[in-house]
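All protein chains but one are shown at their positions in the complex.
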Amino acid sequence: MNNRARSWVSGVVRRQYFWGIVGILVLLMLNTIKKPDYLAITMNPATGNLAGNLIDILRAAAPILMIAIGMALVIATGGIDLSVGSLMVVAGAVSMEFLKAAGDASSVGAMLGALGLALALSGILGAVNGVLVSVVGLQPFVTTLVMMLAGRGVAKVITSGQNTSASNDPFRWIANGYLFGLPAVFLIAIAIVVLVSLVVRRSALGLMIEAIGINPQASRMAGVKPRGLIISVYTIGGVLAGIAGVFAVSSAMTVDVSRTGYQIELDAILAVVIGGTALIGGKFSLGGATVGAMLIATLDKTVVFLGVSSSATPAFKAAVIIVICLLQSKRVRTFISRRRARGTPPPRPVEPLPVRKEEVPA
Amino acid sequence: MDRPPIVEMKGISIEFPGVKALDDVDFRLFPGEVHSLLGENGAGKSTLIKALTGVYQLDSGTILVEGEERRFRSTAEAQAAGIATVYQEINLCPNLTVGENVMLGHEVRKRFGIDWRATHRLATEALAKLGLGGLDPRRPLSSISLALQQLVAISRAMVINAKVLILDEPTSSLDAAEVAALFRIIRQLRDEGVAILFVSHFLDQVFAISDRLTVLRNGRFEGEYLRGDIDRATLISKMIGKDLDALKALGSSQPTAARDRSATPLLTAVGIGRKGALQPTDIDVHPGEVVGFAGLLGSGRTELARLLYGADRPDSGQVLVNGEPTHLHTPADGLEHGIAYATENRRDDGIIGDLTVRENLILAVQAGRGWARPLPRREQDEIVREYLTMLNVRPADPDRPIKELSGGNQQKVLLGRWLATNPRLLILDEPTRGIDVGAKAEIQEEVAQLAGDGMSVIFISSEIEEVVRLSERIVVLKDHHKVGELVNGPEVTAQQIVELIAEHDDSAEHAPLSEEAA
Partner (left out) sequence: MNATTSTRPPAGGFRDLTGRVWQMNRRALPTMAALVLFVGMLGYGELAYGRILQYNTMSNLLINNAHLILIAVGLTFVILMGGIDLSVGAVIAFASVAGVMLVNAGWNPWLAAVMMVAMGAGFGAIAGALIHHFDVQPFIATLATMFLARGLASMLSTVPERLPADSALRLVNHSFKLIDGPKVNDLVITPGVIVAGLVVVVSVFVLHRTRFGRTVYAIGGSEQSAQMMGLPVGQTKVLAYVISGSLAGIAAVVYTSRLGAAQNITGIGWELDAIAATVIGGALLTGGAGFVLGSVVGALVIGLMTVLITRDGGIPPEATTIITGGILLVFVLLQRGIIGRNRQ
């Protein structure tokens, strides 16, 4: 292999989400081994809609995609959002209750009303998270942990504990309809990812988020104001979680107040770190988070397809997160780099002083 | 007195990637003596202390404690050998009581667990050795003053029967009366035979308390002196590495500035101060003027600069920009008013390591515009091109992460960041520290040029000759306050500045002695 090709290959390999893509391919390969026509895509001649296992994966990936994007932004600022699952179910609950009350099963107005209400509520709750973190100064995990608990409670109160169902064709189309032969929900999700990416990267938002995540002190000295940024990031996360909730309830037109969005924060964190964003904050990759979300959707489908009990997946995902934490930890990284630099003597043991991330006044 | 030293450090060398922190340093501590360690930034004082107390391991050299060679692998081991350290940050636990803090790790244990009565009794005994026998050990630590907390920290040394007591910047947060009280106790301990290592940048205090002094510079041993054998001015010159004659020769090439100072100054600060950092100070900066801040480490120059920028909130005083009273409470405020501040600590306050050179360059400009108005690519490219060439940044690759650049080039990029905001006042804090000679000259030239173009500059440097060479007016600071101002001219020399700093108030030194006699 000549030099140019070699450096291209090493550039691709070093891209953090390369391993995510490898993971997806490995999983698809496993499925194909079990059933050789796993990857087959068929087209319904009457409607032009595509069908097949891959299509199912795309459909399943949509809500995870939304949450992963939001989580990537929050983690980049050095925070975390454990409440995304609960914000999903709040959005789902509010939309179902609204549609049920609206009655008209074909009204586009009702659908828009439900959408608007759902996203507004989840956005407001996200903003509450942001204010508590940046203005009041509460730790992100405490704030979002409380919101996680309270949010699901709010959803239950909205539906009086019931798993509300509703009928509304335009709303139902979101998760069940097709556009250009592909599931509409997936295309909408991709469109939103593209929109968020454009906003974040075309404006200075991405730059400033990364700056405060990497070095909050230096960012402050450069005139960056963290407060508004943090509130925006949690609000965006809330709205995206609301969209994910809409996707989730739209497929069966029912909200399951106990199960919708349950434990999805695990999926989001996993997707984000697989995609190359460090848990400690700083540089983030929305593309990487997308790959991570696709990997998780593929993983979920594979587990079911291979006949492994689906209850095993959370344990497996947790194990993967632990491994990634280890890999991202300083101790392991210095160990690996020490191994690589064979010529240099090992660094002297220095008694480590615990370093706490500086709290920077807004 | 011919007592053997209790601690002897010989030929100590410690190297970190890229810098030799200590190079063949000798140091010794005698029992019953107060020995001060002096040196400017990067001299190696804290490294030497950490080598002695087991925080750092030695690359070469030996440490002898009471004649035996020792290597400490942890602070616990050093403590077990009788070496106690009290750091500037008073490493105690504010949530526990006084007695608990004194005895932490050494509580009296009986059959049913810790015997608090006996433990508190021992605590009171240890405190009594410092004259604090009446302090209730059951009080929360947070309820007593910082000065008393420091004494509590020292009393921990009494608990372990320390033979060596290291005090690292013990007086930074104390007022004059508290310092006098601390010195009484230090002298008492010294008379009881404890060897005391005293580190402080307050020259007056060092001279008042020390029996012996050692000067380090750039990791090397400059000399050990008995207090009676050396005078202040010589000591300062040893610390900055130039002897007095050379200082006399370092004159200013500036003609006496015929600056019209009747016009409204660009920036006026009246009585600006911050508790524990700077006493209320007045200062003016005129448009297009270069003002130099001269002073030793810890004199308050950076603290004053930070207050003028808005990086810190003042406790007192007022700032006027072009005659208008302004509140500078955040760096964003400073930037809004055309003030820029290039910090001395580029690792913590300056570079955003993982971001590229381009991103670091435009950050301050972008922050001023807010997130919604991104700097157009064309303008970004212009800024990048202009400053990478003007400052000769190497490699001139804007898309490289800034952490991959050398220290000097990082410094240049940071300078570019501030220049890109077109400030009316640029504060440069140690802009040439830790960078190679070539880059140094480039930056100095740039500063002179900018001033010529009408920008006001505040130039802070520990290298006195730099300040003398570049400033129109020199503000001299010492021990957290301003001691004088000089208008630069052909007769002004570095020696004058050193003598301003060396000047001391005789009455302060004699007061403790007279109390003792009574």
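Letters A and B mark the chains in the order given here, with residues in each chain numbered from 1 onward.
Simple rule for what comes next: contacts are C-beta pairs under 8 Å (C-beta built on N, C-alpha and C of every residue); 3 or more make two chains touch, one makes a residue touch a chain.
Just so we're clear, the structure is a prediction, and the values are computed from it rather than from any experiment.
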{"item": "Which displayed chains the unshown chain touches", "value": "A, B"}
{"item": "Omitted-chain contact residue, chosen from A:54, A:120, A:145 or A:182", "value": "A:145"}
{"item": "Touching residues (missing chain, whole complex) on chain A", "value": "80, 82, 136-139, 141-142, 145-147, 149-150, 152-154, 156-157, 160-161, 257, 263, 266, 269, 279, 309, 311-319, 321-322, 325-326, 329-332, 351, 353-354, 356"}
{"item": "Interface with the unshown chain - residue positions in chain B", "value": "74-76, 79, 85, 87, 89, 91-96, 100, 104-105, 107, 109, 112-114, 116, 132, 134-136, 138-140, 142-145, 147-148, 156, 177-178, 181"}
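Note that only the chains that are shown with their structure count from here on.
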{"item": "Rounded Å distance, chain A centre to chain B centre (Cα mean)", "value": "45"}
{"item": "In the complex with chain A, residue positions of chain B that touch it", "value": "54-57, 59, 73-75, 311, 330-332, 334-335, 341, 343, 348-355, 359, 363-364, 366-375, 417"}
{"item": "Chain B-facing residues of chain A, complex", "value": "202-205, 207-208, 210-211, 214-215, 217-225, 228-229, 282-283, 348-351, 361"}
